[in-house]
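Every protein chain except one is present and positioned as in the full complex.
Chain nomenclature is as follows: A and B, assigned in order of appearance, with residue numbering initiated at 1 for each chain independently.
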Amino acid sequence: MTFVNQIINGLHVGSIYALIALGYTMVYGIVKLINFAHGDIIMVGSYTAMVIMTELTGLPLWVGLLIAMLAAMLVCTTFGVVIERVAYKPLRNTQRIAALITAIGVSLLLQNIAQLIFSPNSLPFPVAIRVPPVAIGEMTISFITLLTITVSVLLMLGLQAFVHKTKIGKAMRAVSEDRDAAQLMGINVSTTISVTFAIGSALAAMGAVLYSTAYPIIIPTMGAMPGLKAFIAAVLGGIGVLPGAMLGGFLMGVAESLTNGYISSQWGDAVVFGILIVVLLVKPSGILGRRTSEKV
Amino acid sequence: MLIVKDIQVYYGAIHALHGISFEVQQGEIVTLIGANGAGKSTVLKTISGLLRAKSGDVVYTGKSLRNVDPHNIVKLGLAQVPEGRRIFQQMTVLENLEMGAFIRNDRAEIEAGFEQVFQSFPRLKERRKQLAGTLSGGEQQMLAMGRAMMSKPQLLMLDEPSMGLSPILVNEIFSIIAQVHQSGTTVLLVEQNARMALSIAHRAYVLETGRIVKSGDAKELMDDDAIRKAYLGH
Partner (left out) sequence: MKKKVRSYIINIVALVLLYSLAMYLIGNGTIGRYYMGIILTAGISVVMAVSLNLTTGILGQLALGHAGFMAVGAYAAALFTIHIGTEPQAIFPISLLVGGLVAAVFGLVIGVPALRLKGDYLAIITLGFGEVIRILITNLEFTGGARTLRGIPRVTTFSYVFVMVVLVVAVMFTLGRSRHGRAILSIREDEVAAEASGIPTTYYKIFAFTLSAFFAGMAGGLFAHYVGVLDPKNFGFIRSIDYLVMVVLGGMGSITGAVGAAIVLTALPELLRGFSDYRMLVYSVMLILMMLFRPSGLLGTKEFSLTALIDWVLRRKPEAEIEAVEAEQVFATRHKPALLEARDLGIQFGGLKALDSFELTIEPGEIVGLIGPNGAGKTTVFNLLTNVYVPTFGSIELEGKSVVGLPTHEITQVGIARTFQNIRLFKNLSVLDNVKIAYHNQMQTTPVEGTFRLPRHWREERLANARARELLHVFGMGEMAAKDAKNLPYGQQRKLEIARALATNPKLLLLDEPAAGMNPTETQELMDTIRLIRDSFGVAILLIEHDMRLVMGICERLVVLDYGQIIATGTPDEVRSNPKVIGAYLGA
């Protein structure tokens, strides 16, 4: 593998991290909660897509994939919104750690439900797209890679536009900045938070399908690692900042890919965490983040 | 228009309001004055639903607000300019004003609202693309007022609009409050600058440690010896 190929590989994984990181960063921005269950939403998305694709054998594979993705988005969105209403909303005004532990509980719950339904063993994900790789000069890039990178960049841009141009998007920003002031504007905070969870979960669903096409093995605990890395990507880029999540995701993906390629695959994770530590120590608010200070 | 009936409010174990009752008639400017910590802001927050009274009631145009969510209270025509401005620092001036108009949907009316605000505060117009956090203190106060006016409230509640402003700016802000009132908005003003507040208000209530200790005509209170000693310096 050439250096450029390693970079492209990194961007492939990185853009999946980025999609998941967008959800993390939006949710954190608005409710200040590290939503540990977000990773497991990925798992829910992958299993949903797998079930749909196995059922729809008659259709051309790419149509099946599209339907599967839509179904995964629908299911994940429902999960995200319901989880917020049932498990996080009642704890909105208590110590934040209580919600954090609840999120861990939800994460375990989702994993165990999946184990009961699908068994704890790994299942193959039906890989849908058999398109010849695209040649650019000397290089060839797999179609999936191109698709993944394009889709995630477009989604990030779309999300950025949504948050800055639409009324509900602006309300989301207002609520993340000052919840009380937002209420005084007539903004329904609960609805706004639900919308945020819905969008974040839908993005995670897309990430899930793209992730599973790249690594076509699914197990109930599969969400933990990409979830954790996506969260780190969000922190790296500056939590609450959408382009930051994207940047963080790409950085993580490339760093991981280069380490795997040139040093050893065993050190990939260490490098990822190492970068996180260095960035936090040098600029705790992340690469694109803003400093905040406490008023005395 | 607004009737506050014997509200008792607690912050955790602290009993902040010990049975406050007062009313505001349509077309009035009413002020609540008192020292820092007397409970003035608590009263406003209770009216707008950010805090809940343990007992007592707030009635607005005949409707009890006891179980109405804050965002729905705004829709009834009550707007509040919170203490310390609380503008959205990371959003532009224009976006802040849009948030103020959140409950309105008629684009043309919103545009007209912008024009009105810019007429009252020409400086905001110059800075409409700027992030609100980069404005000076006076401009931020103007933005907070403009933002509240965007919802076209019937009753505007202001919490210490003079805070942190130079005397000239304080005069400017108060003359705008008078203008807002003349254009038909009822005003409930919470102020620590008692002199300014009494000079534009019709009636006033004096708060002390969570209780109303005095009330009456603003001009009369201005001449009241005890009030002069306590709040006006001599």
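One rule holds in what follows: contacts are C-beta pairs under 8 Å (C-beta built on N, C-alpha and C of every residue); 3 or more make two chains touch, one makes a residue touch a chain.
Computed from a predicted structure; not experimentally measured.
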Worksheet item: For the chain left off this view, which of B:35, B:59 or B:94 is in contact with it?
Response: B:35
Practice prompt. Specify the residue from the set A:20, A:34 or A:219 that touches the hidden chain.
Written response: A:34
Worksheet item: Pick from A:4, A:63 or A:270: which residue touches the chain that isn't shown?
Response: A:270
Discussion item. Suppose we count only contacts with the excluded chain; which residues of chain B make the list?
Written reply: 12-16, 35-38, 134, 136-137, 160, 162-167, 170, 192-193, 195-196, 208-209, 229-234
Fill in: Touch list for chain A against the chain that is not drawn
28, 32, 34, 87, 90-91, 94-95, 97-102, 104-109, 111-113, 115-116, 224, 228, 231-232, 235, 264, 266-267, 269-270, 273-274, 276-277, 280-281, 284, 294, 296
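Just so we're on the same page, only the chains that are shown with their structure count from here on.
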Item to complete: Between chain A and chain B, tell me the centre distance in angstrom, where each centre is the average of that chain's C-alpha atoms.
Response: 42
Worksheet item: What part of chain B is in contact with chain A in the complex they form?
Response: 48-50, 69-72, 74-75, 79-80, 82, 86-91, 95, 98-100, 102-103, 147-148, 151
Fill in: chain A residues within the chain B interface of the complex
167, 170-171, 173-174, 177-178, 180-189, 290
